[in-house]
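Next up is a structure, given as structure tokens.
Note that one protein chain is taken out, while the other chains of the complex remain in position.
Here is subunit A:
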Amino acid sequence: MLRSDTGKLSLILLMTPFVLWIVLLILLPQLGITFVSLREKIGPRQYEFGFGNYIAFIQEPIYWNTLLRTAWMSILVTVMSLLVGFPIAFYIAKIAQRRSRAGLFLLCLIPLWVSDLVRAFGWIVLLRETGLISGALQYVGLVNGPVEMLYNDVTVVIGLVYTVVLFMIVPLVSTLDGMDNSMLEAGYNLGGSRLTVFRRIIVPYAMPGIVSGCIIVFMLTAGSYLTPILLGGKNSMWFTEQIYDQFITRYNWEAGATFGVLLLGFTSMVIWLGLKLTGQNLASTVAKD
């Protein structure tokens, strides 16, 4: 009796911070935003309940085009992060010596010690017209005048991949680390080529890590603000920029809240679709047995 009481007490104590965090910082603001998005302004301090803000979103192509563009570019960034991150994760988990593994992992973490803002400025220093790369190209004689490498989509994608690739590597390393080397050897021993072993053993085994990495990276990218703004400039057309605009520049909280809800809904839908297409489900990727 006493035992189950202390058990209950410790459960409550351990759960409290988590519940408070979820309710106060995630659930309540989100509900508030949803509530604001359903208010229509009909006059100064006069509001009416309705879907007017959503209808306004659909009627303005620039808004939903921006949302679609953000989603597409985020998917592109996710795929590229996977392509870049997988070999790195495989090297760290399977090929590197046990001793150097921690060091390599640390090397991947170092960029996180510097703030997003500073790293974006780092890219600017490299890529702007008067930047290092432009200067070097001119010095070598490959180009005649200064080259502007900022403010285009390629730069935005590269910058985003650089920012988020770590969040792909970490889950991949932890899944690949759990894979017994003898599984790969068995794959070869039974007659598989390198490609077969990769396709039929490594990838299916790493699937939970791939899916969770992709979810994290996609969400982070779609919700990122600094990198697309700084590297893409005003032409970056990132959806978060629209949200910022509505809230801060136009002081139109209703429209901003609507965009926020739409971004969350839309990205969640993309992830749901992705899970359906790869035949995975959220429970099996997040809580692996």
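The definition used in the following text is that a residue touches a chain if its C-beta (ideal position, glycine included) is under 8 Å from a C-beta of that chain, and two chains touch if they have at least 3 such contacts; residues count from 1.
Heads up, the rule we're going with is that contacts and distances are computed from a predicted model.
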Undepicted complex member, UniProt protein name, chosen from "ABC-type Fe3+/spermidine/putrescine transport system ATPase subunit", "1,2-phenylacetyl-CoA epoxidase subunit PaaC", "ABC transporter ATP-binding protein" or "Neutral metalloproteinase": "ABC-type Fe3+/spermidine/putrescine transport system ATPase subunit"
Hidden-chain contact residue, picked from the options A:K8, A:R200 or A:R250: A:R200
Residue in contact with the excluded chain [from A:V140, A:L190 or A:A283]: A:L190
In subunit A, positions touching the absent partner: 180, 182-183, 185-193, 196, 200-201, 204-205, 207
